[in-house]
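For this view, one protein chain was removed and the others were kept in their places.
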Amino acid sequence: MTRGKLAVSMVLGGFFLQALSYFFLAAPLGIPTGVEYSNPRLPFAPAIFIAGVMLVFIAAIVYELLPDRDGGE
Amino acid sequence: MQAKLERLPFGVGQLTPKYLTFVMGMLVLLAIGLLSYGRQLSEGHIITGLRDIGSMGGATWGLYIVFLIYFVGVSFAGITIAAMIRLLDVHYLKPISRIAELITVTALILAGLCILPDLGQPLRGITNLFRYARPQSPFFGTFTLVVSGYFFASLVYLYLASRPDAATCAQVPSRLQGLHRLWAAGYRGTPAEQHRRKVASFWLAIAILPLLVTAHSTLGFVFGLQVGRPGWHSALQAPGFVVMAGVSGVGLVILVAALFRRLYGAETRLDDRIFRWLGNLLMVLVLAYLYFMVVEWLTGAYEGHQHELKLTKALLGGDFASTYWLAVICLVVPLAILFGQWVRNQFSLTQLVVAGALVNVAAIAKRYLLVVPSQTHGTLLPYGTGSYSPTSVEYAVVLGVIALGCLIFAIFVKVFPVIDLTDGAE
Partner (left out) sequence: MPRYGMVIDLDRCTGCRACMAACKVENNTPEGSFWMYVFRFEEGEYPNTRIWFMPRPCMHCDNAPCAKVCPVGARYKREDGIVATDWDRCIGCRYCEVACPYSVNYFNWRDPEENQYVNWKDPELEALSGGVIPPYKNPDLDRPCGPEKRHIAGASHVEGVIEKCTFCVHRVEAGKTTACAANCPEHAIIFGDLDDPASEPSQKLQRKSSFRLLEEAGTHPRVQYVGGTPHGHGWRQIQPAGKRS
């Protein structure tokens, strides 16, 4: 079942990256009152969000395409 | 796995003179579009019909944004239908799923390409969005979820769903054999693989549906959250976008599927059952959208807020009346057709195709009516009424984008069977 576990952890990791980027790394939410609202807290934070979205769906490819360890049934 | 094929199905790998003529035509259109875009790059947006809102009396978002949201809308149907097949177990729809998925992928490419000519600084757009994109801006969703995430997800979906067919094709000796073998990535249809496929596509379908709703909603929020534009600020905007996306998308799937059925004589593969199902789905969606339209109209006309009222008047009886009523007719007539078919339990593909074409006209018209009038007739300060009419440059760029979409389809059908080969109950 390692195949399934790997895929699930990729999905969870992807969502984690998305949440992390959206709420903590990208520019803050709320009424803009200063310069800090216009800059991401970590440069290229939006790219992390996109990577998170992609990771979730790459999980499906990994799940299907990962070669069997014992060389197939 | 299916029995071995003698040759590649559905005209894959065979170039006919008719096909080449079509491709040439599309290439010419694409070239014209590219030239126009080049002109716009060198001369600036001054050669479009766009101008500043307010004292310049124009609309600053025009045809490009109209077609951006139209294409994103169209992309809805493909994945929805594909996901429904898995989740609702409507196996007889399976032959159409690849067409639907391909529409999604193509439409999203075109949507991304429609943003570029709208941007004043397209190069900065590409780099700065990755660097600085702000979650607070509704464009964040459009850019991350729709253009990247949703596109990527659809691509994964299209790929994984097509592997068994690739394996089938890889057994046929042809020049494309190597590609098909690569595509299949070792798929042999063993029970373990089939099980895995089932699990993966089921969970993909589940994962993609919420993404779909959020993605289309964020596009609605681009407009719905703006208090400064009468006609935009409405909670109906996001759900309305999802439903209108469904209407235009299902309409286009019907058109394209009917076209391929005709081209490949695939009456048995793409049977009437499929089209009936699509027709019924379209009917429900059109009904829902008409309901939204009436609600929208009543709110604008009843509340009597001067700006909303001015806009509603411009739509129903003013400068935009012809477009508005065209959209209404293009929704009501298909509804009548589809309802008639459903009630009398009769079926005519021609009528269905007409309905599919009309709802797409309605979709483009409605998108136009959403984007433009709120800018030209919706200034809150008394600047006066503005105007917008697209120039030849904008038409040429949009036509070029559409031609590119046709080319993507044309190339795909020649390297891969566009109609699913495997049966639903594999």
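By letter and in written order, the chains are A and B; residue numbering begins at 1 in each of them.
Here is the rule we use: a residue touches a chain if its C-beta (ideal position, glycine included) is under 8 Å from a C-beta of that chain, and two chains touch if they have at least 3 such contacts.
This structure is a prediction, so every number in the text was calculated from the model and none was measured.
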| item | value |
| --- | --- |
| Omitted chain's touching partners, listed by label | A, B |
| Candidate in contact with the missing chain, chosen from B:F202, B:Y302 or B:Y383 | B:Y383 |
| Touch with the omitted chain, as defined above, among B:Y132, B:Y264, B:W325 or B:F347 | B:Y132 |
| Where the unshown chain meets chain A, residue by residue | 27, 31-35, 37-40 |
| Touch list for chain B against the chain that is not drawn | 43-46, 50-57, 60-61, 115, 118-122, 124-125, 128-129, 131-134, 136-140, 143, 222, 225-229, 306, 375, 379-384 |
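Rule of thumb we're sticking to: only the chains that are shown with their structure count from here on.
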| item | value |
| --- | --- |
| Chain B residues touching chain A - in the complex, by the definition given at the top | 129-136, 140, 143-145, 148-149, 152-153, 156, 159-160, 163, 185-186, 190, 192-193, 196-197, 199-200, 203-204, 207 |
| For the chain A and chain B complex, residues of the former touching the latter | 3, 7, 11, 22-23, 26-27, 29-30, 32, 37-40, 43-44, 46-47, 49-50, 53-54, 56-58, 60-61, 63-65, 67-68, 72-73 |
